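A single protein chain has been omitted; all remaining protein chains appear in their positions.
After this line comes chain A, so read on.
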Amino acid sequence: MDLSLSTRTVGDRTVVEVGGEIDVYTAPKLREQLVELVNDGNYHLVVDMEGVDFLDSTGLGVLVGGLKRVRAHEGSLRLVCNQEHILKIFRITGLTKVFPIHNSVDDAVSATD
């Protein structure tokens, strides 16, 4: 199982659909994708994690890095995740307080805080 990435634009948001396993080996690919999007001027990102089977701290680190980058441009990074075993990792690291986590892409795309 590798990492799959696809992006699409919904209004002023860029949705990054992630599938597979995000770990120490695959996380650099996600990092590159996020860096590229921000460099291209996409500052409002929605990372859809519904297709993610596995996430570790390296993946968390990449998401935190992405968040720092978009915030430097007054942007946002929202996550879509309903999977309990993935949510648990955000919870035990305290990152549920850092990332807005949504139930659906629709919800994340329309969210404005």
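The rule is simple: a contact is a pair of C-beta atoms (placed from the backbone, for glycine too) under 8 Å apart; a residue touches a chain by one contact, two chains touch by 3 or more; residues count from 1.
One rule holds for everything that comes next: contacts and distances are computed from a predicted model.
Chemist: Please identify the absent chain by the protein name in its UniProt record; candidates are "Anti-sigma regulatory factor", "ATP synthase subunit a", "Transcriptional regulator" or "Spore germination protein".
Modeler: According to UniProt, the chain not displayed is called "Anti-sigma regulatory factor".
Chemist: Among A:L5, A:V35 or A:I89, exactly one should touch the missing chain; which is it?
Modeler: A:I89
Chemist: Residue-wise, where is chain A in contact with the chain that is not depicted?
Modeler: 1, 21, 23-25, 54, 56-58, 60-61, 85, 89, 92-93
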